[in-house]
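Excluded from the complex is one protein chain; the other protein chains are retained at their positions.
Chain lettering (A and B) follows the sequence in which the chains are written, and residue indices restart at 1 in each chain.
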Amino acid sequence: MGSAHTSVPRWPTSDPGLDRTGRSYAILSFGPDARPTAEGWHRQVVELGRPVWARHGGSADEVLAELAERVEAARVGWRLMLAGPQADVLAARAVATSGGLLDAEITLLVTDDRHRRVWCSHCDTTTLAEVATGDVTGCSGCGRSLLVHHHVSRRNAAYLGFMVDAETIDGEAV
Amino acid sequence: MTTLALVVGHSEEIAPGIRELSFSRTDGGVLPAHPAGSHVVVDCGEGRRNAYSLTNPGADPREYRIAVLHKSDGAGGSGHMHSLRVGDTVTVSRPRSAFAPVSTARRHLLVAGGIGITPMLAHARDAVRWGRDVDLIYVHRPGSEAFSDELAALLGDRLAETTDEDEFGRLLDKALTGQPIGTHLYVCGPGPLLDRVLADAAAAGWPPERLHLERFVPAALDPGREFVARLARSGRDVRVPSGRSLLDALHEAGVAVPNMCRQGVCGECKVPVLAGTPLHRDEFLADDERGAAVMCCVSRSKTETLEIDL
Partner (left out) sequence: MTLSVSPRLATFPFPFRADSYRYSTNVEPARVPVETEAGSWGAGILHLDDDYAAELAERRRILAADPSRLQVLPHMRPAAWDALLTVLRELHAQHPGSMSLEQDGPTFVWRNSLLGVEQRFTEGADDSLPGGPLGFLGSQIQDDVVLLDQREGSLWADAGVVTFAADWSLGFDVGMRFLEVHGPVPRIHEEGIISRAERFLMRLQPGEECRRTNWSMSVDRRLDQSTEVYPEWGPDRRAIVDAGPAELARRLHLRVEVQHLIRLGASGAIMFLIRTYLVALDELASVPAWRERLGRVLAELPEDMADYKGLVRYRDAAAHWLLDT
């Protein structure tokens, strides 16, 4: 299945390089693995002589709130560069696109995809878990065992989860 | 393409060399609705057909309105269009949309040069109707201010109008560096104006996805060169003249090929190619299929002869 077709992100896992067409930049990175790349981007933007805002790590909620403010104030010509684990990058990207950014204005680097935000379709709770696509995780809302489906909402930065054992009767293997 | 037989309901020179025309049904009924930025293709006499942007609101229109600039030599059908008077009949295509507003835009920045104002009038109306944020920069020759009053009433201080090229440059510069991130830019006007706006926007960091040009799509595909279709199974040669599709030429020669959309997307009329090089104009075939097949509803031949497995 080609990456253009599926809803599951197939984003670069090595440095895609700086998008040099921007007039100003924001660089946001999460986790130690993302730091060197983000710092490399930062240096390159400074060498280009363009304005840059950069944040590394910190509380995810605070960083995302600050990103939302930056997006609100941004002018066309702004570029967003994101690096970090897939769950963080997905969440930051969702904030950016809901503020009006286009894919063409966002550069992404995913350092790992161990964690997933899983939306429980039955109780509307989203659970962050260390779980792979196709595996099962518990819902922190209703307690059901959720199958993590290969289907992702970029708007909500979450994988679709649904009850794994709805079609089994007690004692049967899943 | 289905066409509409309409009558001219209004014909008026609204600026030097610019004539506004309206077309209605003879029974005054509702015409097909269309998004802002749509155009119709009008028969301009002598087999010419031109695309014109619609300036009327697109919801349940009872008339289509266009404005036509008279070319100095009357060429390209503009002379014919300027000769139309109330009560004349015209053949008009159904509206086609290729320059619609982007619904998610946080702001719509419109840039019009001269007669390129026509689609922007529809855009401005639509934006105001739905409460969308809109700015218009309108540059035109002195004394040639078509629709200025109407636009001023619609947009107030969101309209920046100028006849001076330097001032236009300053307005454009300021606009390109000051738009909120969700803004989309729409431009229509003479080629040099389009080139300038695109170049300046790119220099200011606008990605191409935010830039929308009015390009009149041809009413039909280019008529193409004549070629010969060689039918391998019968050994027959079928001449495919310019302006005739391979599908139609085969049909007239008594060779039926199943077909459906006739736009090169559905895949029904695929025919295997044995020799020659197809000129592909379809949306259906994948790259790796293009050597060995042709969609005969839209595609033609680069070589003088195309041998097909029929």
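Keep this in mind: a residue touches a chain if its C-beta (ideal position, glycine included) is under 8 Å from a C-beta of that chain, and two chains touch if they have at least 3 such contacts.
Being a predicted model, the structure only gives us computed values, none of them experimental.
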Option from B:94, B:158 or B:244 whose C-beta touches the chain left out
B:94
Of the residues in subunit B, which ones touch the absent chain?
32-35, 38, 58-60, 94-97, 100, 102-104, 129-130, 209, 260-261, 263, 265-267, 283-284, 286
On subunit A, the omitted chain is touched by residues 1-2, 4-8, 102-103, 119, 121-122, 124, 144, 149-156, 160, 162-163, 166-169
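Quick note on the criterion: only the chains that are shown with their structure count from here on.
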Subunit B-touching residues of subunit A, taken from the complex the two chains share:
21-24, 71, 74-79, 99-105
Using the touch rule from the top, collect the residues of subunit B that touch subunit A in their complex.
104-106, 176-183, 202, 204-210
